[in-house]
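Here the complex is missing a single protein chain, while all its other protein chains stay put.
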Amino acid sequence: MSHLSPFQIFLLLSIVKIAVVLVILLTTVAYTVLLERKVLGHIQNRWGPSRVGPFGLLQPLADGIKLFLKEDLMPLAAERPLFVIAPIIALTCALISIAVVPFGAVHRIHGVDIFAITDINIGLLVILGITSIGVYGIALSGWSSNNKFSLLGSLRATSQMVSYELALGLSLVGVVLRAQSLSLRTIVESQSAHGLLSWNFFGGYQFVAFFIYLMAAYAETNRAPFDLPEAESELVAGYHTEYSSMKFAMFFMAEYANMVIVSCVATLMFFGGASSPFGNLIPAFGGAVVQALLPVFWFVVKVFAFLLLYIWVRGTLPRFRYDQLMSFGWKFLLPLAMANIIITSLVLALHG
Amino acid sequence: MNIDHSILTIIILIPLAGAILLALLPDKGKLMPWGALAVTLVTFVCTLHLPFHFDYGAASGSFQFATDQQWVASPAIRYHLGVDGLSMWLVVLTGLLAPLGVLVSWRVIDTRKKTFYILFLLQQVAMLGVFVSLDLLLYYSFWELSIVPMTLLIASFGRTENRRRAGIKFFLYAFIPSAILLVGILWLYARTGTFDLPRLANLAAAHGISGNSTALWLCSLAFLVAFAVKVPVFPLHGWLSDAISEAPTAAVMVLAGKLGLYSILRFSFGIFPEQSHRIAPLLIALGAIGIVYGALMALVQKDLKRLSAYATLSAVAFIILGIFSFTVSGLDGGIFHIVSESLTGAAFFMLLGFLYERYGTYDIRELGGIASRLPWMVTMFVIMTLSLVGLPMLNGFVGEFLILAGSMQSVFAHHVAWTVFATSGVILSASYMLWMIQRVFYGNLGVKPENMTAWDIDAREHLAMWPLLILFLVMGVAPPIWLRAIDTAGARIAATVPQPQQANSPLKLEANTAEGGQR
Amino acid sequence: MAAQVPTAYYLVLAAILFSIGVGSFLIKRNIITIFISIELMLNAVNLTFVAFAHQWHQISGQIFVFFVMVVAAAEAAVGLAIIIAIFRTRQTLNVDQIDLMKL
Amino acid sequence: MQLALFIIFGALAVAGALNLLLQRHPINSALSLVVVMMSLAVLYWSLGAEFLAAAQVIVYSGAIMVLFVFVIMLLNAGKEEKTTGSRAAYIAGFPGAAAIFCLLTFVFLSEQKALGVANLGGHLNSGLNNIEELSRVLFTKLLLPFEVTSVLILVAILGAVVLARKEDQ
Partner (left out) sequence: MQSLSPNILALLPEYILTIVGVLIMLAEPLLPPASSRKPLGWLAILGTVAAALASWCQLHLGTLTAFSGTVQVDTFSVFFHLLISAIVLVTLLISLDYFEGSARHAGEYFALIVFSAVGMMLMTCATELLLVFVGLEISSIATYILCGFRKGSATGAESSIKYFLLGSFATAFFLYGIALAFGATGSTSIAAIAAGLATTTTPRLAFLALAMILIGLGFKVSSAPFHVWTPDVYQGAPSPVVGYMSTAPKAAAFAVLLRITFSAFGPMEHRWAVLMWILAALSMTIGNLGAMLQRDVKRLLAYSSIAHAGYILVAFTALRSEGIAAVCFYTATYAAMQVGAFAVVTQVTGYDEQIRSIDDYTGLALKRPVLAAFLGLFLISLIGIPFTGGFFGKFYVFSSAVHSNHVWLAVVGLFNSGIACFYYLRLLAALYTRPATENTRLDRSSRSLGVPAGIGLTLAAAATLVLGIFPGHFLNLAQRAGAAPAPTSAASTPATVPPAAVTLPMQ
């Protein structure tokens, strides 16, 4: 590729990276759905999908085809442009965040870091920002449907997301304080020295922050036990009651993509990202390719563990009541997050 | 410590303290009028200190009983009080009229006595303050302050439903020009850095205020207009008849004349001598017109109060005529006439008040033929009338004569014609007053007297009237007692005029009389 | 690629946004939209600040913008609370109908 | 690149602002403003204010405007009606806005020479990244305003609570 200018190489590789990551992400999303159904099935003592393909492995494909071929309903009373834009916003925001996630160690080909689409110094802020934009998708979908259940669902979802965003953001401050950077790469590096022991979760004493993050993140993604916006028993299906076909599929994908992103962030922030849990205990082995891919492996494992946790929680915990949800967020998580910040900064200030 | 230096402060403070005291006392029975009477009498006694200790031989232009302390450091406002021949008798006069005012209000004011007497005393404070202040800003403060109690007196104790309007009208007429006056004062201060009157006068004499003659001219106009409205000079008299016909007797007695005229003499003439000279012909003309206009208007009034208002207008116009002649006799006469007219006017208003107490009306058409029922009343009315029309041997004559004589001598253009014109006012005043007496007291019995039984002047009213009647006579036969002091002031003001051909005046004799009294 | 943009252009862009904000503030009849116009004006101001901060190489301009954002957030909280309060009492958001007090 | 960014996102911002003005429904206006804000975020980034670009997205678009949208949804605000007041407003509004615009533009363009040009990135002080430099000034020289902001937020919270609480308590 030497006849290409550095800029052209950069451009080309970037496009390739984006394409690959996007495909992987979407596949992950699809198979997370399958995973969830399977795991839930086992938790509830049943099989889950098992007919389409071996172990039901082609089920996501079938679902996709079904949704794609379904009739695309457009309610008469809906605000057309917003009704169409809403799912697009939701999905786009969910997918964009992956752009700043480093899923491997720094590995440059032609000066381009191949295990992260981009590494910018305010990566964390970008994720937070994009997450906060995602609210519009839900808010607008409910409103533009012109359906009271949708509206109520989206009102609930919006206020829930706005409320928990606060706790979520604050829970990450402790980590940022420790790493003294907003770049995700730097944050990961700050945890990679001694493997597991230097992870923020263990070595950094950020487990409180982690739990806050976890709960806030569940609420952010409208997942059980905070899945009130789409509580079937109360609101039909919440904000996406009126959606069908591909538009519905977009919401569906957005939800699972968000889960993946949240898991990625949890991994990066608290569990050392792509670094090995054993640090330097295990000597390096294998060739360059293995060395390059091993961090990716660790990363995937960790993210996968979080996804499992998601499903596990959904299978186990009952749903909150709305007022409980709010008071939990504002009266418990938020003060706790603040306390965590204060203590962390005090410790950092006193111990250098 | 010599009391001479604090007597003026005491004179101001007594009514003020009295007002505060009354505010704290309960409004029960006759407590308020008694209290007010006591306060005003004490004040009057204190004012009498002045003529007895006045140094009649002091250098012309010097102020006596002076006190001069710093009030505000920067801007340099001083608490500078003092009197000279011009103001001394006005202070005494104010002191005298106050107890009389309380006496005439004795029965008329039966509700809200407390408010009334407090406002009345505050009014007195303000007037006394105006007469004794020698610092321009201190003076201005009292000047403005004098408006408020008067407005409230008119607005709350007025006779008819029209009272609120009359009060506001009075206030606006008084306040707006004096707001402009403040600009003038500020301008002077910006030029000279002082508010002190004697210093300003000295600077003025030395042409040291400002080289900008236009600005100086405008400034002098600001002063003059503010004062002229208060007097009121002829075209600016719009407030007078409303205010006089609404205001309670005690307030009317001090309403017109004194303050404005004194201010013209003291400040316009003191600080802007040249400008005053230049505008004198206009003022002489306005004075003459005012005399005749007032008299003619009085002639056609059906309401006694309005008649008295126009009579007042006519009388103050006389004084304007006199003082703007800038001759010794004109000025002396003017100043004398201020005192004398105040007394006569007070008597007039008091008698009208008595009449109103009895019959509840000022309408001439409803009255008539009461002479036989109220002999004392008619006697007093006639004496007052004679004083007002200027019968020799009574006070009115001295002033009018000196004024007319002075204006004949005046150095300014057009004077003779105007003086002759003004003289006709004397005749007119005699006609409307006497005609008024005739209509009210003689002839057929009016509607009101027929249906109402009235009592003649009672003891309290005698007590209020006699001092005035006696003064009419004394001032008429022995004017030098007063002129002695007044002349020191008059002569000083006249001396500012570049002295021309006064020697050929045919009326030199009278001026000599005045000067004789000086020694 | 190295094409440069005069700072003045940024300022003019900010001026356009500010003027549209002012116009919208004056023209719009819905309280919420009026409030939105104010936010637009604030954004225009922020752009001005950032452009000047860039031009002077002074970070304080950017800090100012940061504060404007914080203040805007506080204002939004209070303003929307007031709007809800007025909707409760009057059941309308049209400024022309919020006219209990006239001469 | 700078020029391209400026033209694209400047145009987008103006279009958003105009749409804000022209739309009759508050929610559309609010969304137009979000567009403006996002374009501005890009412009901030191009002017070397990365932190502000992120803050713009998080605080403005992500929090403030969501609040707006939320309230619009909550009150179920309808389209604007044309009233007599609006005609008067048009008469005052357009010339007023135009006058301000002309004045500002005139001044800016006439001072163009003195104002210089902008470069992509626009680094303030070499060696420090944007956030570091910003926080350094914020916590030293401008510490007091930063601290005082807490009072501001306290007041806002207090106010929101007071206003939102029902009277019958």
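Each chain carries a letter (A, B, C and D) given by its place in the written order, and its residues are counted from 1.
We adopt the following convention: a residue touches a chain if its C-beta (ideal position, glycine included) is under 8 Å from a C-beta of that chain, and two chains touch if they have at least 3 such contacts.
Note that the structure is a prediction, hence the values are computed from the model and not measured.
Asks: Sort by label and list the shown chains the missing chain touches.
Replies: B, C, D
Asks: Consider the whole complex, including the chain that is not shown, and state which of B:Asp4, B:Asp68, B:Glu144 or B:Glu274 touches that chain.
Replies: With B:Asp4, B:Asp68, B:Glu144 or B:Glu274 as choices, the missing chain is touched by B:Glu144.
Asks: Touch as defined at the start, partner being the missing chain; which of B:Ala66, B:Leu172, B:Ala205 or B:Ile364 qualifies?
Replies: Per the contact definition at the top, the residue touching the missing chain is B:Leu172.
Asks: Among B:Thr43, B:Gln64, B:Ser87 or B:Thr115, which one touches the chain that has been omitted from the display?
Replies: Going through B:Thr43, B:Gln64, B:Ser87 or B:Thr115 one by one, B:Thr115 is the residue touching the chain not shown.
Asks: If you put the missing chain back, which residues of chain D would it touch?
Replies: Output for chain D: 103-104, 107-108, 110-111, 113-117, 119-123, 126, 140-145, 148-149, 151-152, 154-156, 158-159, 161-163, 165, 167, 169.
Asks: To test your reading of the contact rule: which positions on chain B touch the chain that is missing from view?
Replies: That gives, for chain B, the contact residues 71-75, 112, 115, 137, 140-145, 147-148, 151-152, 155-156, 161, 163-164, 167-168, 171-172, 175-177, 179-180, 182-183, 186-187, 189-190, 215.
Asks: Going by the touch rule given at the top, which residues of chain C touch the chain that is not shown?
Replies: 2, 4, 7, 11, 18, 21, 25, 31, 34-35, 38, 41-42, 44-45, 48-49, 51-53, 55-58, 60-61, 63-64, 67-68, 71, 74-75, 78-79, 82-83, 85-86, 88-90, 98-101, 103
By our rule, only the chains that are shown with their structure count from here on.
Asks: What whole-number Å value describes the gap between the mean CA coordinates of chain A and chain C?
Replies: 33
Asks: Among all residues of chain B, which ones touch two or more of the remaining chains?
Replies: Within chain B, no residue contacts more than one other chain.
Asks: Residues of chain C touching chain D in their complex?
Replies: Touch residues, chain C against chain D: 1-13, 15-30, 32-33, 35-37, 39-40, 43, 46-47, 50-51, 53-55, 57-60, 62-63, 65-67, 69-78, 80-85, 87, 93-97.
Asks: In the complex, go through chain A and note every residue touching chain D.
Replies: Answer in residue numbers: 82, 120-122, 125-126, 128-133, 135-136, 139-140, 142-143, 151, 154-155, 158-159, 162, 165, 182.
Asks: Which positions of chain D touch chain C when the two form their complex?
Replies: These residues of chain D touch chain C: 1-4, 6, 10, 13-14, 17-18, 20-21, 26, 29-30, 33, 36-37, 40, 43-44, 47-49, 51-52, 55-56, 59-60, 63-65, 67-68, 71-72, 74-75, 77, 80-86, 89-90, 92-94, 96-98, 100-101, 104-105, 108-109, 111-112, 115-119, 122, 124-125, 130, 133-134, 137-138, 141-142, 145, 149, 152-153, 155-157, 159-160, 163-164.
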